[in-house]
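Heads up, one of the protein chains got dropped from this complex, but the rest are sitting where they should.
Order of writing sets the chain letters: A, B and C. Residues in each chain are counted from 1.
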Amino acid sequence: MNKNLKITIIGAGSSYTPELIEGLIKRNNELPIGELWLVDIEDGAEKVSIIGDLTRRMLAKNNMSHIDVHVTLDRRLALEGADFVCSQFRAGCLEGRIRDERISLKYGMIGQETNGLGGFANACRTIPIALEIAKEMEELCPEAWLLNFTNPSGMVTEAILKHSKVKAVGLCNVPVIMQKGIAKMLDANEEDFILQVAGLNHFIWARQVLHEGRDKLQEVVEEILSGNDPLVPQNIPKFKWPEELLRNMGMIPCAYLRYYYTSEDIMGQELEEASGEGTRGEVVKAMENRLFDIYRNPELNEKPKELEKRGGQYYSEAACELMSSIFNDKRTIMHVNTRNNGAIEGLPNDCTVEVSSMITKSGPLPLNVAPFPKDTLRLIQVLKEFESLTVEAAITGDRNTAHRALILNPLVTTGTVLETALNETIEANLDYMPQFR
Amino acid sequence: MNKNLKITIIGAGSSYTPELIEGLIKRNNELPIGELWLVDIEDGAEKVSIIGDLTRRMLAKNNMSHIDVHVTLDRRLALEGADFVCSQFRAGCLEGRIRDERISLKYGMIGQETNGLGGFANACRTIPIALEIAKEMEELCPEAWLLNFTNPSGMVTEAILKHSKVKAVGLCNVPVIMQKGIAKMLDANEEDFILQVAGLNHFIWARQVLHEGRDKLQEVVEEILSGNDPLVPQNIPKFKWPEELLRNMGMIPCAYLRYYYTSEDIMGQELEEASGEGTRGEVVKAMENRLFDIYRNPELNEKPKELEKRGGQYYSEAACELMSSIFNDKRTIMHVNTRNNGAIEGLPNDCTVEVSSMITKSGPLPLNVAPFPKDTLRLIQVLKEFESLTVEAAITGDRNTAHRALILNPLVTTGTVLETALNETIEANLDYMPQFR
Amino acid sequence: MNKNLKITIIGAGSSYTPELIEGLIKRNNELPIGELWLVDIEDGAEKVSIIGDLTRRMLAKNNMSHIDVHVTLDRRLALEGADFVCSQFRAGCLEGRIRDERISLKYGMIGQETNGLGGFANACRTIPIALEIAKEMEELCPEAWLLNFTNPSGMVTEAILKHSKVKAVGLCNVPVIMQKGIAKMLDANEEDFILQVAGLNHFIWARQVLHEGRDKLQEVVEEILSGNDPLVPQNIPKFKWPEELLRNMGMIPCAYLRYYYTSEDIMGQELEEASGEGTRGEVVKAMENRLFDIYRNPELNEKPKELEKRGGQYYSEAACELMSSIFNDKRTIMHVNTRNNGAIEGLPNDCTVEVSSMITKSGPLPLNVAPFPKDTLRLIQVLKEFESLTVEAAITGDRNTAHRALILNPLVTTGTVLETALNETIEANLDYMPQFR
Partner (left out) sequence: MNKNLKITIIGAGSSYTPELIEGLIKRNNELPIGELWLVDIEDGAEKVSIIGDLTRRMLAKNNMSHIDVHVTLDRRLALEGADFVCSQFRAGCLEGRIRDERISLKYGMIGQETNGLGGFANACRTIPIALEIAKEMEELCPEAWLLNFTNPSGMVTEAILKHSKVKAVGLCNVPVIMQKGIAKMLDANEEDFILQVAGLNHFIWARQVLHEGRDKLQEVVEEILSGNDPLVPQNIPKFKWPEELLRNMGMIPCAYLRYYYTSEDIMGQELEEASGEGTRGEVVKAMENRLFDIYRNPELNEKPKELEKRGGQYYSEAACELMSSIFNDKRTIMHVNTRNNGAIEGLPNDCTVEVSSMITKSGPLPLNVAPFPKDTLRLIQVLKEFESLTVEAAITGDRNTAHRALILNPLVTTGTVLETALNETIEANLDYMPQFR
């Protein structure tokens, strides 16, 4: 382990970054880091500088000051010769997210950053930049692994895997939260059971919970039905699944699936929030302001407790574990976005899916996924087609492709309202979506 | 042609029947009818008797009084030895339809007799009776052809084809209207071009319009876009398709597809109607009352003009042409609901689809359907899965299956609202859906 | 019908041509021919001239001398403005066929012009020329229909449909013979029943025999089993199918399928013939010499009886009927090679299959094919993959692709013997297969 790893974080001005730094510190013995490059754009210059200082203080506290921390706006410099690149930027900032939420709600649709009309808008802002980064990586660090947790993670990863040669893996905290929640339910160590999930990003089902030689999935289901549901991320309000539906599903839907199984209830909730404390984006923005006030404190030299409420917990945990698993050929089971290649029957080979995989030095090897029940498969196929058409529209800027994509999405209402909402979305985002000009 | 055909009409008390009689009269030279059996249930006794008298007057006017007309409530008697059985009953009468519409609207969903929650309810009332009839046919007239135009025609036909050995064909007027409309646009005789449609009942697309050695589909599309759209049935209000969507589709969606492509506009329209002249069911009911007043007139000896506004025009035309095509091995191209058997790639073999077929003495031989564009296929697959699960729920009375079916339907809103609406639907219809008790 | 059709026959020096002329004469009232162009290459100059003279005498006898008959070696001239192009050339002449047969037999494999190693060699000689013709048609007569009965008809048609825009249909006499044989068995007119076949060229099964409202396939099977088998072409020796296999198949295999179901018996037969009267190619060559002696006779003004023994009977019948069906939009059912496009489930959309189709002015509309039993499907899939790889090898000249193709063919023996036989085949044909240089 004589290598001095160069790790580059794009969008490092994010309030999440301290968790990522903490994860790297924890893995001091596993990952021989030499350089840490924190990159952001002009608009994020102040934030990334605050993060840079905090990072140095955190490293110092842990006697890891030998790691060179670079704060820069020069992405090419940061990418050159990198071993791992973490991508966690937000195109259009939180303002973009809030705008997506508000436009969706205005037209009677659920507003969310990875689903529906909001997810579409986010993808169209983000994918062109993600592909730009990928092209730079092909040139400047062709052997590097790209860990994408920029949302919408599934579509962004699909765009990169379809349109570049970069070795990219998409990550999400949703399956990590399921895994940790189930561990608690089973009173087991995470390594002692195998959770297998499959589906698309924010659209996964647990398929197996193997523990002590048995599949305990149904026991977990009953536990959830009994009211004890630790599988829901902090940023998603508690809720109840339709009882018989869940009991007979033979799978455990991830928390985001309530957007599809119980759309009207979510809609109500969102409308209530929007006229109360604000949309999720607005809440997060306020939270972020508070977090940066904390980060500025020159006494602070560890990840503050407050970050946990932020919603993305375990993202960085997952990213660090993934880097270590690749670097050390650990063969752990992780849940990642990767090329389908036959893993989920009924989806194209070249699309991206979120599946439990064995992580090796050569990247993720997905576990085989037992064929889905037909009705669930149909949902997945429709959503994936929405995603793939969205990726296409994000690249070509073709409005009809965008329209065709959105028609397929169950969270989208069709008709004149959709045409109007789509036009408004594009016009409002035109600076970030020049491909639609 | 020495056979004296026995034709049996189930639900003959329908206001449509005079059109059917007219169709049979027109085909006097093609169909050697001996007996005509008009069957209905107790509740329809008066109406079927009025229809019986009118039928006799119509036949007399055309010198066809040699045909024995039987009016009966004894279905077994009417089925025994029949050659053709036309099924056009409405389980739960128009009251059932109106109830479906009102419940759907109350919960913010589109209310319609073949789609969404209303279509589900209609299927659950109808399928058990349809299967009862099929079982009687297996016993009493195993060689007879069953022409089903009882709605929801696609699901009812699927139930029969999956669960009996009866030779059944499902019919609908939607493709007939497309065919006649396109003939007008092309200024062509219907026999001089070939329209190929494919999809599911009330969910079809025209795939080819072959005329004079060329596919004129795109010309028809442009004509529709120019505002001249004779493809819409009388009972569906005029509307405009999203322009670029239609222009680039490479197919012509049937009028019912606006429920999916422009759902919000339909919803608005329905709400307006519901608080105005009444739901479609209510309008039809009023119309039917007026029609029966006319039918009662002992001077009337032909199909009255007023019937054309009823909405189902050409249904009976299609039925008579189908009987003649089968009887005479005419090999005409008709658009029918039949077992998929590979016709539409991506759907199960044993499901029922609506496809253009060559009609022979052995029944319909579907034309091969070129694979659908993937996004359209996904819609069809989802709808078919909704239909197949609905058929299953209609037979088993399993509420969770019903719930799973409805979750898939794009016209249905999920969540607490769906659970409530489903329960209310079942409770309100319990007399007609004992399987759910 | 005011058009003066221009019909072009490529490879018109074939001994079959008089049958084609007879077919056109018979359809005098259906096809308003203005010009008939008989084309051949330098090597066939004498033969095509003999055929030209005979053609003029046949037309004269039938008072059709108004048709201009052109005999030419200038293919471009002949193609310019053509309405129908019949392609029936033989690349490498009968000498090539004989060579294929002898090489195959020498290495212990069945030698045949459309199957196995011989079919491969024939494809590699023929496809480059067929594509050259197609390119000329794109330029000189882009609206013309190409009727291909140049062997191997399935692969040649696939090459044209995949690599040009020409409207091509492949023809074969095998299904015609089945149709005529079954008509005799049923004592029915050909128009009174519907035979549906499906598969690949020389690799088809009858799937339905619809007559008087019933499928009489099993009755035909029993008749064949009883020893009365008129389904075998004249050029294929009589033989018996394995009894239980045929009885339980639910389909009727075409005569060429005995190459696969009873390969060893065929091998024995071929070896016997090869050391007796000669291979099929050698027999045909002798027959052809005799036929041309007859054709030369200036008294002859009709198709001579002797031609019927030649083996390709009904080819030309099929070609003429196809031209008339297209020209007159007759909507007859014919059995043609056309783009799969979903017709046979389990095969690629862009491959070519042989299926019963309704013939319209816009060309063939295949009937839907019920999914094949899985074991039969596997055979078809393997053969089609052999064909598609052969087409690829014929175009690219890649020996490894050729090897991969042949490994899949059940009539081919693998190993050193195959490598040697393939090399010998390529070397011996190098003048006709420059792509392999």
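Here is the rule we go by: contacts are C-beta pairs under 8 Å (C-beta built on N, C-alpha and C of every residue); 3 or more make two chains touch, one makes a residue touch a chain.
Everything numeric here is computed off the predicted structure, so don't read it as measured data.
Colleague: Who does the absent chain touch among those shown?
Modeller: A, C
Colleague: For a quick check of understanding: of A:250, A:342 or A:434, which residue touches the chain that isn't displayed?
Modeller: A:342
Colleague: Where the complex has a chain not shown, which of C:30, C:190 or C:385 is the residue touching it?
Modeller: C:385
Colleague: Name, in rising order, the residues on chain C that touch the hidden chain in the full complex.
Modeller: Residues 108, 242, 244-245, 248, 260-266, 374-375, 378-379, 381-382, 385, 389, 399-400, 403-405, 407-408, 410, 413-419 of chain C touch the chain that is not shown.
Colleague: Please output the residues of chain A touching the missing chain, sorted low to high.
Modeller: Within chain A, the residues that touch the unshown chain are 192, 194, 196, 208, 210, 212-215, 326, 329, 331, 341-343, 345, 349, 355, 358, 360-362, 365-371.
To be clear about the criterion, only the chains that are shown with their structure count from here on.
Colleague: So what's the Cα centroid distance for chain A and chain C, whole Å?
Modeller: Measuring from centre to centre gives 58 Å for this pair.
Colleague: Measuring centre to centre with CA averages, how many angstrom lie between chain B and chain C?
Modeller: 44
Colleague: On chain C, where are the residues touching two or more other chains?
Modeller: Where chain C is concerned, no single residue meets two or more other chains.
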